[in-house]
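With one protein chain withheld, the remaining protein chains of the complex are depicted in position.
All chains are identified by letter, namely A and B, in their written order; residue positions are counted from 1 within each chain.
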Amino acid sequence: MTKKSDVSKTVSRRSILKAGAVGAAAMSAPMFYARNAWAEKAIGNYPISGDTMMLGFNVPQTGAYADEGADELRAYKLAVKHLNNGGGMLETMTPSKLTGSGVLGKKVDFVTGDTQTNPDAARTSARRMIERDKVIMFGGGSSSSVAIAQQHLAHDLGIVFMAGLTHSNDTTGKDKRRYGFRHFFNAEMTGIALAPIIAKEYGKDRRAFHLTADYSWGHTQHDAMKRATEAQGWTTVNNIMTPLKSTDFSQYLTAILNSDADVVVLNHYGKNMVNSLSQAVEFGMRELQKNGKTMEVVVPLFSRLMAQGAGSSKIQGVLGTTNWNWSLQDAGSQAFVKSFEAEYGFPPSMAAHTCYCQTLLYANACEMAGTFYPPEVIKQLEGFEFDGMGNGKTLYRAEDHQCFKDILVVKGKSPAEKTGEFDLLELVDTTPRETVTYDHKIFGGELGSYEPS
Amino acid sequence: MNKSTSIFSKYPIPIFSLVVLSFPFWFEYIGGYPGLDTKILIWALMALGFDILLGFTGYLSFGHAIFFGVSAYATGLMLKHFSPEIIPAMFIAVIVGTIMAFAVGYLTMKRSGIYFSILTLAFGEMLNSAALSTLQDITGGDNGLTIPDVKPVLFGIRMDGLSMYFLAAAILILGYYLARRIATSPFGLILKAIKSNQERLEYTGIDVQKYKLGGFVISAIYASIAGSLMVIYEPYVATEYLHWSTSGELVIMSVMGGVGTLVGPMIGAAFMLYFENVLSVPLGEEWLLVLGIIFMAIVIFLPGGFMEGLARIKKRYFNKSNKEEK
Partner (left out) sequence: MNHIFLQILTGLQISALYMLIALGLTLIFGTLGVVNFAHGALFMLGAYFAVEISSQFGFGVAIIAVPILLFIIGIIMERGLIRFFYERPHTDQILVTFGLAIVLGEVMKTIYGANNLPFDIPKWGSGIVRLHEYLPFLEGFVAYPKWRLILIVVSFSTVISLFTLLQFTKFGLIVRAGMRDSQMLAFLGVNITRRFTIVFGIGSVIAAIAGLFGGPITQVEPEVGMHMLIPSFLVVVIGGMGSLPGAVLASLILGMSISFTAEYAALQQIIIYLIAVIILLVRPRGLMGKKGLME
């Protein structure tokens, strides 16, 4: 035991509890370390004992985002299957050192947890995975606050966290952490990608009224959209912050009717967005004439699940951005969609895609590093550039752990256009990666050290 | 209650201490893990304090998240901006929590029954909204108050893992001892009299308002200490700490365990957290449905919670001789 604490400053509690039992194991530790010259410390759950690499999938299973969580979990299970047995994007991803027979000779296994879309619950659940189930990486989730809460925990405990669906600038901005990575795009990129296209479509002299969900993601989304549209020549008439729990938006929509705005920007996500969009349509905001123009509604962040919730009669013709859509025709997307459909009988959502990619990317980084030692794996992920995963050439930027890739601008299909229950979004344009790349310094924040203190 | 003195009623504090102090050493054999045991103690402390209000006076507060949350924020801000030493942080947190308790208690304790519950709920929701929007520059809004790279210490000893557990354990044992003292003190008896008949008590000339407020504040101090410990255990503050669902969970824990028994709510807290984090895993997305059904069953069939269940089992299997004598 004493030997073990020599090599590790952070003695885990379990190691104290099991002090007697692990005495023998600790004796053999120096030999183990000698084999891996770079590994000087036990960090988090490294080194892995046994021949299984355990991953933790922490997704919302209850609450408003349970459907997204269920889809994330499906994708995770598929990713584990592919890592162990080959298939899916393993065949399209480049560069890749994945073998399709486990990772670094270990079989991949997983445990699941419920974030309840509540940062506190998510952290407790993550701790279970880390302390009891000994995961080497965990990921998932469907909200930025949950992602941020978990990535701070990840950094404190030395476990890599691959965030699921999180779109707030803060995740890789002021709250970025060395142990957290994001594959999803963010509010800033949405603004840069969407503004030129709506300006082209609706004209450069538009007057916009924003409704913004009053929480961190909403604020960053509003801020990004305001800057990007004003750069295109638009005027921002007003912005109203709407409480997160609102179900009825009529009082805000009335204020818009009373103003001289001719575009409504809904910085809402999830049920907020489904409600506000449906109600804006109900208030006639897509037919009214204002300032001699037809009023328009813009939804910056679009997802197929939300489009489904609103119904295609509401979303038809509405423009927004999305991370990925199952109708993409590139080889990576096709490989993923085909195997997902074969497994579950329907196409995956963008949340599923993000979670699937991140699992593969993490596993690949371990293969490239030749070890599970977190600082080495992180260094492999930082600045890693890859292709064949559905978004074209993609980069994990080293400075803030944000992914940069082409951004899809989509439009809701009308009931007549859609060919099936899941065919709701039509690709309008793709904004190239170079255009949406911004300077990482604008958001501040510190990644922190490679080794948790 | 049971006439035949059980071992527990003979030596409550030593036995309680034994269970609490040995807890981390056997918890993992039933699927527990280190982070959860500390969290259970913290919630148990809050549930214990809540019982001083609900169990003694019968006042159902839906706003105890206020004290838990406010003191959590105070602790977080102190750790982040002042010093990682926990004593000043806890001190300030408890003071802030107590001031809050006097203010909220003074206004709400004038009402009773459902009107009291709604008033406490309303204060809680107003504070939660403020933390989320108006004060988000201080509180970090829904991202929570993140406290990167701060490791709380007590006299230079880092508070994590077992050291944190034993700190929480020491406070909980002390809290339990004091709660038992309060229960048998004249003050506690008056609080209990408020529950059974407030009007009669008023006729005797006792300033009931003052006693009620006292009970409320003591109960809130327990919640403040719990909130402070939560942030020391994990340097991060979630806005959910202030949300009414935190108060709601507290009510559910107390009812499941057995209101008015002091030990019951603590068992309820342990059960809830254990269920939510360990038993929920095999149940998957249906865990909340199962919990809802268990909760309903307890309210319907066991109004006294687990403690009543225990008492019934005891009566059935251990006190046969007593019954026969009757």
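Quick note on the criterion: a contact is a pair of C-beta atoms (placed from the backbone, for glycine too) under 8 Å apart; a residue touches a chain by one contact, two chains touch by 3 or more.
Since this is a predicted model, take the numbers as computed values, not measurements.
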Of A:Asn85, A:Ser101, A:Ser313 or A:Ser449, the one touching the omitted chain in the full complex: A:Ser313
Given B:Leu21, B:Ile95 or B:Ile118, the one touching the chain that is not displayed: B:Ile118
Residue of A:Ser49, A:Asn85, A:Ser101 or A:Gln251 in touch with the missing chain, whole complex considered: A:Gln251
Footprint left on chain A by the chain that the document does not show: 62-67, 70, 214, 238, 240-243, 245, 247-248, 250-252, 254-255, 257-258, 271, 274-275, 278-279, 282-284, 287-288, 305, 308-311, 313-314
Those residues of chain B which, in the complete complex, touch the missing chain: 60, 107, 110-115, 118-119, 121-123, 125-126, 129-130, 132-134, 248, 251-252, 255, 285-286, 288-289, 291-293, 295-296, 299-300, 303
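The rule we apply is simple: only the chains that are shown with their structure count from here on.
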Distance from the mean Cα position of chain B to that of chain A, given in whole angstrom: 35
Of chain B, residues touching chain A in the complex: 24-25, 28, 31-36, 39, 129, 132-133, 136, 141-144, 146, 148-149, 151, 161-162, 165, 234-236, 238-241, 273, 276-278, 280-281, 284-285, 287-288
Chain A residues touching chain B - in the complex, by the definition given at the top: 11-14, 16-17, 61-62, 66, 69-70, 111-114, 118-121, 123-125, 127-128, 130-132, 144-145, 148-149, 152-153, 155-156, 168, 170, 175, 177, 214-216, 219, 241, 243-244, 446, 448, 453
